[in-house]
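Okay, so here's the structure we're looking at.
What you see is the complex with one protein chain gone and the rest in place.
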Amino acid sequence: MPERASSYAAEVDWAFNFVFWISVFFFALIVILTVVFAIKYRRRPGVEADNSITHNTKLEVFWSVVPLGLVIVIFWFGFSGFVDMRTFPKDAMVVKVHAKMWSWSFEYPNGVESTTLHVPLGQKVKLRMDSSDVLHSFWVPAFRVKQDVVPGRYTYLWFEAIKTGTFRVLCTEYCGTGHSTMLSAVEVQSPEAFKAWMAEESSGKNLSPVERGKKVFSLKGCAGCHTVTKDRKKLVGPGLYGIFGHEVTLAGGKKVLADENYLRESILDPNAKVVNGFPPIMSLIPLKDKELDGVIEYLKSLKD
Amino acid sequence: MSQAIDSIHGDQGQLSHEPHVAHHFESAEQQYDSAKLGMWVFLVTEILFFSGLFCVYAVYRSLHPEVFLYAHQWLDKGLGALNTVVLIISSFTMAWAVRNAQLGQKKALMINLTLTLVCAGTFMGIKAKEYSQKFEHGTTWGASFHPHDNAFGETHDGGELKKEDMPPNTQLFFSIYFALTGLHGLHVLIGMGLILWLLVRAAKGTFGPEYFTPVDIVGLYWHLVDLIWIFLFPLLYLIH
Amino acid sequence: MSGQEQMQGAGQGNHGFAHPVPMKILVGVAAALIALTILTVLLSDFHFGAFDIWIAMGIAAAKGTLVALFFMHLYWDKRFNGFVFIASLFFVAIFIGFVLLDTHTYEDGVKQYQQDHPPSSHSVPLSGEHK
Partner (left out) sequence: MTSIPMPEEGTLTTKPVVDETNYLKSAYGIKSWLLTQDHKRIAIMYMIGIGIAFLLGGLFALAVRLELWTPTKTIVEAATYNKLFTLHGAIMTFLVLVPSIPAILGNFVLPMMLGAKDVAFPKLNLLSFYLWLLGAIGFVVVLFAGDLDTGWTFYAPYSIRTQTAVALAATGAFILGFSSILTGLNFMVTIHKMRAKTMGWFRMPLLLWGLYATSVIQIVATPVIGITVGMLFLEKLFHIGFFDPKLGGDPVLFEHFFWFYSHPVVYVMILPAMGVISEIITAMSRKHIFGYTFIAFSSIAIALFGFLVWGHHMFVSGQSSLMSTIFSLLTFSVSIPSAIKVFNWLATMYKGSISLAPPMLFAMGFLFLFGIGGLTGLFLGTLNTDVHLHDTYFIVAHFHYTMMGSALIGLIGGLFFYWPKIFGRMYSHLLGTISFILIFVGFNLTFIPQFLMGSMGMPRRYYNYPPEFQAYHQWSTVGSFVLAAGLFTALWCFIHSLFRGEKAPDNPWGAVTLDWKTSSPPHHHNFDIVPPVTDPYDMDDVYWDEESKGYISRSQQAALQELAAGVSGTQEKNS
């Protein structure tokens, strides 16, 4: 099992090992008996099978009731651990998690947004998660915590980090081509480092439009489908490097100049003018005006 | 050992076979019981098949009761009740037809089968009228749910439908309505096909006291279709 | 059922397993079904609060039992056919019961989401994204 970095990780591991050793015991019992019987009673001339044994109700009831008792105990450990996971502490810091096709973004109570979840050590954190397109699942192996993110409703999850460090976040509910690139990280920092990080982030309000555009571009997950590298590599969507001011051919064969209006319209109503050869599946991403202007400035800045 | 079998094989192996009994059954009764049990097991699969839609109905009615209260006023209770009575009569004539087949009354059997077909036709006619009304109002299922202005105003049973208090997700009701009644209608059509096939064979006089299984089997299927409508009618039309 | 009818049915040279339902029962059951239909329609004008659904379902169940027992021969049939029919209702009950139980217990997550993102009530969002 991976390292233990959350309050109930130890409990989960305990239950895991408990079930593990019970399974090893029964498995060894089955394998040894099979091998011993196969060798001891192998077919030899002159040795007849004792065909008289047909059943022994007492023995059979024994090996029905004993496993039943064992599994009830296993259920109890699993259940008590589960209760801790699903009772949400009142004093937890609520962070809104937005999952979308192939990227995570975290929104703090004071409005700061980030693509990685920064958490102070020992602080209980409650995540309120929603998805804007398909099912995703938020999994931090080090915290032993996982919860699907379902579009159309909020799903919740809480944890308390007990170790500082960076812990990987993965998506475990299949969500399409970029399912395996939908990674993020939980940065557990000391309270001071967290305050410093938060201050630096919230001060970032007066970024220049291009910097803000760059931040929004990665935050809203545009990078999941569009590349900004020179090679204009096609992912699900077209590469956007040097797109500004060039002609693009649309699905109907019509040619359109990719000027500021075209970029603005393609963000506000993605499927109005889809470039030829691409599926019309870009979902609507709500952007504030400053963010929209920032993204357009950022796209304009992508030229050699 | 095989020679012993061959010598015995000659006279005793061949059972006295009645006309309608397949070779692998010992007696007509075993064949009849097998057919009945097979049909009942098939009816179980039909019940489970419809249970999926009844479950969707139950879930969305419990999640959005206001949608069902509002949207069911678009349905015409009178037509629904009439349809239920039509199907009950068709079920009655079908049961009567099974009785006629068992007693070998060929003419009565054909009359009853035709009556059942006529009732089924009326049922589908009334359904078609209701559907056309829905399409006219634009109150269809899921994404294509756009009620036009003529959909609002005075309803069949005197209520008043105003556009502004239409709750969100009203399309759910009509998705369920069209899924349930559509699937049921499909089963009615299949039933009509089967009864037509029975009518043709009855005309040739194949059914009598010693061989009436197909009439009995189609009768069971038809009664199940009626049974499903009996539950469907109050759930969709009589919501209050 | 009435011995005389059964004997007469059996007497007609069939194999004793054909059992025609007497006319009295057929007509009686049909009349009862129509009466119950009228009853349930009339009752729909009265409001009994939470009981409405149960009354409607009760009447429908009564009609269903009538159809199953007499029109579908279960009353005279082998016990196992009836058992198969009842067992299927048991499985349907488990299926709908567990799903409903789950729907109710996760409802608050859905309600809060809909407060924050009210789906536009009138026209359904027809933007291309889910074409």
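By written order: A, B and C. Residues from 1 in each chain.
The definition used in the following text is that a contact is a pair of C-beta atoms (placed from the backbone, for glycine too) under 8 Å apart; a residue touches a chain by one contact, two chains touch by 3 or more.
Just so we're clear, the structure is a prediction, and the values are computed from it rather than from any experiment.
Across the entire complex, the residue among A:Gly165, A:Gly178 or A:Pro209 in touch with the chain not shown is A:Gly178. Within the set A:Tyr8, A:Trp104 or A:Phe217, the residue that contacts the chain not displayed is A:Tyr8. One chain is missing from the display, and on chain C it is touched by residues 80, 88, 91, 94-95, 98-99, 101-103, 105-106, 109-110, 119, 124-125, 129-130.
Residues touching the missing chain, restricted to chain B, are 1-2, 4-14, 22-25, 30, 33-34, 37-38, 41-42, 44-46, 48-53, 55-56, 59-60, 63-64, 141-144, 168-169, 171-172, 175, 178-179, 183 (touch as defined at the top). Although one chain is hidden here, its contacts on chain A can still be listed: residues 1-2, 8, 11-12, 15-16, 19-20, 22-23, 26-27, 30-31, 33-34, 37-38, 41-44, 47-57, 59-60, 63-64, 67-68, 71-72, 74-75, 77-79, 81-86, 133-135, 137, 139, 141-142, 144-148, 150-153, 155, 168, 170-181, 279, 281.
The working rule: only the chains that are shown with their structure count from here on.
The fewest steps needed to get from chain B to chain C, moving only between touching chains, is 1.
With each centre defined as the average position of its C-alpha atoms, the distance from chain A to chain C rounds to 44 Å. Shared interface positions of chain C, i.e. residues touching 2 or more other chains, are given as 110.
Residue ranges of chain B in contact with chain C, taken from their complex: 27-29, 32-33, 36-37, 40-41, 43-44, 47-48, 51, 54-55, 58-59, 62-63, 77, 81, 84-85, 88-89, 91-92, 94-96, 98-99, 102-104, 142-143, 145-146, 163, 166-171, 209-210, 212, 216, 219-220, 223-224, 226-227, 230-231, 233-235, 237-238, 240. Residues 130, 152-156, 269-271, 280-284 of chain A are the ones touching chain C in the complex. Against chain A, in their complex, chain C makes its touches with residues 106, 109-110, 112-113, 127-129, 131.
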